[in-house]
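Missing here: one protein chain of the complex. Every other protein chain is in place.
Right after this comes chain A.
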Amino acid sequence: LGIMAGKVKWVTDIEKSVLINNFEKRGWIQVAENEDWNFYWMSVQTIRNVFSVETGYRLSDDQIVNHFPNHYELTRKDLMVKNIKRYRKELEKEGSPLAEKDENGKYIYLDFVPVTFMLPADYNLFVEEFRKNPSSTWIMKPCGKAQGKGIFLINKLSQIKKWSRDSKTSSFVSQSSKEAYVISLYINNPLLIGGKKFDLRLYVLVSTYRPLRCYMYKLGFCRFCTVKYTPSTSELDNMFVHLTNVAIQRHGDDYNHIHGGKWTVSNLRLYLESTRGKEVTNKLFDEIHWIIVQSLKAVAPVMNNDKHCFECYGYDIIIDDKLKPWLIEVNASPSLTSSTANDRILKYNLINDTLNIAVPNGEIPDCKWNKSPPKEVLGNYEVLYDEEMAQSDGSDRDLRSRPGPSSGVKGTRARDLGKPVLTTWK
């Protein structure tokens, strides 16, 4: 029994206390990468190596890692958009009611990503779109970077001339994927609270893609800009107005180290319920859950659903002043740095609850298990979507099959999901 119930051996290449404290509190044993390990919390560079053709190696049944091999299908800005566009087209082709469009040609249920183009590839398509609305503002984001690095806003074609030159001259050496950009329609009417712009950071844990099983962490937070929001063109360069990334805001004059410009999602809910009413608030949160699940469904077919993997994503969502949520991006390695005391506690508990689900009972894992943790271990997670349960619940069609009466699908989608169980879509 002593040998069988051996301690989990862990490795990590991310030196963060919220991680290490969690491993140590479980009595797990730290080992080196080249030794026999059971659990490896790795950075995205490392996962690339583990699964690469040249340097990769097979994982054994008692080894778990915290990323899916091709997570970038979801977490790279350009690939995420590509997968969602592909997903929508497929649904449309099947005649699924989810792909229904309104009189302007916009998807009614699946329009949750701002209009986006890849540069330089789609430059001409972008120009066409830009000319339809010449007074619009667009946001340029490098595909491969994080923390707000390299982002800037434009409102004139001349500001991105560089990308046009490249696409016209085919003799140009093709840009490596690191220098590719996405350009998205900037949401210049964000919901403001206290006059300030904010975005939402939500944590979503995926234990398997096929069948899709995902959990949402109840304790997400809002990140506020320290400076009053203004869509004025004179302030397009002021990143303190526009970008909510803490990595950017913490350098502002008004950054506060006690609250870090963060609000809990429950504060947001209280504020919205009090000022806007319960129905629209519930609808907003339903929609947020919806777009997260749809984004995961979009990439599920192309994801390498390796049984050794789980992943905890950081979803960034912006709410506009019509209370419509927009998916901005998904992060594979959400920051584990703590900017305030509350932050540290939150991230510690996040990792704790994540490990409780991913590594049942804190014992040496067996990848053959069915990845169905009992309700008691969820902690602050709640089930966001469980494809298996949804299918076994009687009406066993998944979204790809011929739809039944469209009202049935719409009805389930719009149901009040304010309380715990969220797995009501079929």
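Observations on the model:
The rule we apply is simple: a contact is a pair of C-beta atoms (placed from the backbone, for glycine too) under 8 Å apart; a residue touches a chain by one contact, two chains touch by 3 or more; residues count from 1.
Everything below uses one rule, namely that contacts and distances are computed from a predicted model.
Its UniProt record calls the unshown chain "TBC19 protein", which is the correct pick from "Gap junction protein", "Protein PLASTID TRANSCRIPTIONALLY ACTIVE 14-like isoform X2", "TBC19 protein" or "GPI-anchor transamidase". When the missing chain is restored to the complex, the residue among A:155, A:256 or A:305 that touches it is A:256. Residue-wise, the contact with the chain that is not shown comes from A:278, picked out of A:7, A:210, A:251 or A:278.
Annotation: of A:224, A:326, A:348 or A:385, A:224 touches the absent chain (contact as defined above). In the complete assembly, the contact with the undisplayed chain comes from A:267, out of A:30, A:189 or A:267. Mapped onto chain A, contacts with the missing chain fall at residues 193-196, 224, 227-228, 253-254, 256, 258-259, 261-264, 266-267, 270-271, 273-275, 277-278, 281, 342, 419-420.
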